[in-house]
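So the structure is just underneath, and the comments pick up after that.
Only one protein chain is missing; all other protein chains are in place.
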Amino acid sequence: MADYTNVLEHDRLKEKLEEQEYIINMGPQHPSTHGVLRLVLSLKGEIVKSIQPHCGYIHRGIEKMCEKLTYQQIIHLTDRLDYLSAHMNNEAVCLCVEKALDVEVPERVKYIRTILDELNRLASHELWWCSFGMDLGALTVFFYGLRDREKILDIFEESTGGRLLQSYNCPGGLMNDVHPDFQKKVKEFISYFRKKLPEYDELLSGNVILMERTKGIGLLSLEDAISFGVTGPSGRASGFACDVRKHYPYSAYNKVDFREVIYTEGDTFHRYKARIDEMWESMKIIEQLIDNIPDGDYSAKMKPVIRLPEGEYYQRVESSRGEFGVYIISDGNKTPYRIKFRSPNFSNLSALNIIAKDFKIADLIAIGGSLDLVIPDIDR
Amino acid sequence: MTNEQLKEKILTIEPSVVITENKQVLYVNIAKEKLFFLAKKLKETEELFFDYLVNITGVDRQKSMEVVYHLDSSKYRHLIVLKTDTADRENPAIDSVCSIWRTAEFHEREVFDFFGIRFNNHPDMRRLFLDDDWQGYPLRKDYVDDKIVQR
Amino acid sequence: MNSIVKYLTDVFRGVKTLITGMKVTGFYFVHPREIVTQQYPENRKELVMFDRFKGEVIMPHDEENHHSCTGCGICQINCPNGSIEVKSLQVETEDGKKKRIIDKHIYHLSMCTFCGLCVKTCPSNALAFGNEFEHAVYTRSKLTKVLNRPGSTIKKGVQ
Partner (left out) sequence: MAFSIYDFTSFTQSVDKALYSSLPPFWALIIEMTIIGLAFLLFYALVGLILVYAERKVCAFMQNRLGPNRVGPYGIFQTIADFIKLLMKELIYIKNADKFLFNLAPFIVIIASFMAIAAIPFAKGLHAIDFNIGIFYVIAVSSLGVVGVLLAGWSSNNKYSLIGAMRSGAQIVSYELSVGLSLLTIIVLAGSMQLSVIVEAQRYGWFIFTGHIPAIIAFIIYMIAATAETNRGPFDLAEAESELTAGFHTEYSGIKFAFFFLAEYMNMFIVASIAATVFLGGWMPLHLGPLFGSMGAHFNNVMDYIPPFVWYIGKTAFLIFVMMWFKWTFPRLRIDQLLTLEWKYLLPINLVNILIMAFIVLMGWHF
């Protein structure tokens, strides 16, 4: 087994060398792979001829670990998949368990979950904006994004106790009620961020260098986007209407009015634009919900030991990078028989080879930045 | 399309499937020989149009290995779950669906990595996450590793 | 001619976008009040964490050195990664009944992921989250803590 693959690899490399291609290892320690992703590039001059992703540097076997944990305990592991959309990942597991048990969670929980989802999305997109700027060499961008993200993290910290990894959801509801200041703080943040977001456009979006570097670069056609399962803002920039919030609404998304941001160009700039627009939409969603949080319990009554009825359950949510899915196979025990996380980044990564092929190495960085890959989510 | 219609349609394409239903989702069980044929039909039939492969999951069913495909349609927004069983546990192999949904290339490598299920006609059947010289397939239920800490 | 006009408008439009960007950074350069840096070790005094901040798991004791831990071990069962070990003793109370009391509530901070399940599931509310966040130590063994203080006993009325 082992010998076979090594021979294969060796042959492939030899072939490449004979073709006079320049093979270069990008990662696992590289400033713009945003984690421990290793891409083996073969270059012809500056032009990328093929990309071989090598994953697994941060593989922790979360799916295997989950098979030994109860449903409440699984939640803190889902935080550590896509750590930038921790709340959405938590929610996916909770919704899946609630669906399996036929538990109706209180309205208040649904509202709070949705607001926190969107705050998390804002925080995630802000961080993406920073790192995208940094990938392109605009270093100041990084600090402006982090400055604004800090305010969201403070809101999280006040209510949930965690900044990045909140573990705030639990099957049936929330760990505790939101902080009394929650509404005030969120409203303050929204009015603050409405002033700051145009600044993002002034600084980066309108910049002629950014336009030149991203327009028409890294094209992903609609067919390819669907075929590769590229979801989230990256997929929607190619015209793939894949917003789970819109098409399979969960929590309180059926009560709010928002636009599914869709562009048809499918280049790096529109992936960028889709995320910027999503930030506006997220703010719109939060504004619709924040004043109407109904009173009530913060959690439904749940048994201390949760046993899912035998069967298979699938729940999808829209994380900040695309469709996050949880597939639980239960054999009636208190631990899942098999749990599988459909991670958006994994599918998005699979399309990297065709997106970035025949573009320059600098474009690969921009494309990678616009796909917004989070490596722990790929490796799980 | 409602589940009833879907069921009917799929049965006309391939009468040998076993369809079960569970809370709004159809589970379509198909023999592994027919998998590729049905998958191709599911994507190409105009009324079904399952063009979006959400997820491939490998499951160790103790006696056999199972591969589960979640399929969605970007046009009609209906979801089905396609399941196939590989009776052979020691050396399981089924047909790859790479040529139908290109994202399968990575998902199948993942399944191979964790369960040892080989996919025929896959362009690059290597381990994805683990090292090439890793022994065994860790997500199988009978996988033993003295480094695993028992809870 | 048209192409020359386009060429020149391209140049000017490009320069304009660059100047717009420079305006933003220039604005912050001349507005030092917008600086958000917190000078950490100096601001320790006024640095107040939020009440719910999950810094570490603690066991609150009252003035008479009483806690409310019964030693039931539910936290240990619920902990997903084995950061809590409860060591209990069997003692005989005055009226001759056997009772389980806590001997050592061992908490491995180095393994804790702050999921909050121990605090949430504790039947007698004996555990809480502390706001302490400066956990850096030179030896890892210092991160293993015994949460019940020496000589402490259980509060009256907690079963």
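Letters A, B and C mark the chains as written, and numbering starts fresh at 1 in each.
In the analysis below, a residue touches a chain if its C-beta (ideal position, glycine included) is under 8 Å from a C-beta of that chain, and two chains touch if they have at least 3 such contacts.
Computed from a predicted model, the values in this text were never measured in an experiment.
A.B. asks: Given the contact rule set out at the top, which of the displayed chains would the hidden chain touch in the full complex?
C.D. replies: Spelled out, the missing chain touches these shown chains: A, C.
A.B. asks: Among A:Glu104, A:Asp181 or A:Glu212, which one touches the chain that has been omitted from the display?
C.D. replies: A:Glu212
A.B. asks: Taking the full complex into account, find the residue in A:Leu77, A:Leu95 or A:Ala138 that is in contact with the omitted chain.
C.D. replies: That would be A:Ala138, which touches the missing chain.
A.B. asks: Identify the residues of chain A touching the omitted chain, counting contacts across the whole complex.
C.D. replies: Residues of chain A in contact with the hidden chain: 22, 24, 30-32, 46, 133-144, 147, 203-204, 207, 209-210, 212-213, 360-363, 365.
A.B. asks: On chain C, what residues meet the omitted chain?
C.D. replies: Counting over the whole complex, chain C touches the hidden chain at residues 11, 18, 21-22, 24-26, 28-29, 32, 34-37, 39.
Please note the rule applied: only the chains that are shown with their structure count from here on.
A.B. asks: Could you give the separation in Å between the centres of chain B and chain C, each centre being the mean of its C-alpha atoms?
C.D. replies: So the centre of chain B lies 41 Å away from the centre of chain C.
A.B. asks: Would you pick out the residues of chain A that each touch at least 2 other chains?
C.D. replies: Within chain A, no residue touches at least two other chains.
A.B. asks: Mind pulling the chain B residues that touch 2 or more other chains?
C.D. replies: 151
A.B. asks: Can you name the residues of chain A that touch chain C in the complex?
C.D. replies: On the chain A side, the touching residues are 69, 72-73, 75-77, 80, 140, 147, 150, 154, 157-162, 165, 167, 170, 175-176, 179, 199, 202-204, 206-209, 211, 304.
A.B. asks: Within their complex, state which residues of chain B touch chain A.
C.D. replies: Touching chain A: residues 22-23, 25, 27, 51-55, 57, 59-60, 68, 70, 74, 77, 79, 81, 101-103, 105-107, 110, 114, 126-133, 138-139, 151 of chain B.
A.B. asks: Which part of chain A faces chain B closely enough to touch in the complex?
C.D. replies: Residues in contact with chain B: 2, 5-6, 8-9, 55-56, 59, 61, 63-64, 68, 99, 224, 226-229, 240-242, 247-248, 311-314, 316, 323, 325, 327, 329, 337-338, 340, 342, 346-347, 349-351, 379.
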